[in-house]
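With one protein chain removed, the remaining protein chains of the complex are shown where they sit.
Up next, subunit A:
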Amino acid sequence: MMGQGPAPFLELQGVTKRFPNGTLALTDISLAVGDGEFLAIVGASGCGKSTILRHVAGLVAPTAGRITWSQPLAAGGVGMVFQEPTLMPWARIRDNVRLPLDLAKVPRAEADARVTALLAQVGLADYAQAYPRELSGGMKMRASIARALVTRPRLLLMDEPFAALDEITRQKLNDDLLALWREQRFTAMFVTHSVYEGVYLANRAIVMAPRPGRIHADIPLDLPYPRDEALRTDARYAAACRTVSLALADAMRGAA
């Protein structure tokens, strides 16, 4: 818990997950996430980062332990961005972004208005009518983020969303994501294997250790917002990256 931090919004208590094949994916994960926090979950492949997100999203149930919320979430209260854009190839960008509202049977006029506004915000206003295959990887990811935000979620889960993108596109999307977060004040859980990306975005880093997946360190990142390119050459950024990197190296010791 962060001493001066906001009220806990979501709490994982002793969450353990054993898959049917016997693999122990997570063991005794206890984590309190404050309202409006930007949490980076950092770790090597296979340390259960994604599995934590899938538990929070309700896509898998824990073998032991529980997940509690400070207040019940409405439908669409959790948005998720996957590693792949995960767009429906047969649907136009506009229709892809509107999907969560359609599933919740939001009236079309209201839904369309929200989609239009959000597409403009993520810079896809001109591509509303396009099909996913006509877009670049970065643009598809923007559409995926727009879709995750269209329900105005309280919590946004992101599972290495920019891992497949080139460095330039990735940095631009990082900046745009921070702008959206500051504006809409959702809570964010961002899984990444990049220490630099995690530190750039988050105000708290959770470092995971593998086999079985567990929390190795919980590091507050006190760098000020708004953050921009200048931060990348800032000594405090370098120091924070170093702290997280060391924790990560420590977590991996004897594991790899």
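Just so it is clear, contacts are C-beta pairs under 8 Å (C-beta built on N, C-alpha and C of every residue); 3 or more make two chains touch, one makes a residue touch a chain; residues count from 1.
The definition used in the following text is that contacts and distances are computed from a predicted model.
Asker: For the chain that is missing from this picture, which UniProt protein name fits: "2-keto-4-pentenoate hydratase", "Tryptophan synthase alpha chain", "ABC transporter permease" or "Non-heme iron oxygenase ferredoxin subunit"?
Answerer: Choosing among "2-keto-4-pentenoate hydratase", "Tryptophan synthase alpha chain", "ABC transporter permease" or "Non-heme iron oxygenase ferredoxin subunit", the correct UniProt name is "ABC transporter permease".
Asker: Please pick, from A:M88, A:A120 or A:A249, the residue that touches the omitted chain in the full complex.
Answerer: Touches the omitted chain: A:M88.
Asker: Considering the whole complex, which of A:A57, A:A179, A:A217 or A:L231 touches the chain not shown?
Answerer: A:A57
Asker: List the residues of subunit A that touch the chain left out of this view.
Answerer: On the subunit A side, contact with the omitted chain comes from 54, 57-59, 75-76, 78, 80, 82, 84, 86, 88-91, 99-100, 102-104, 131-133, 151.
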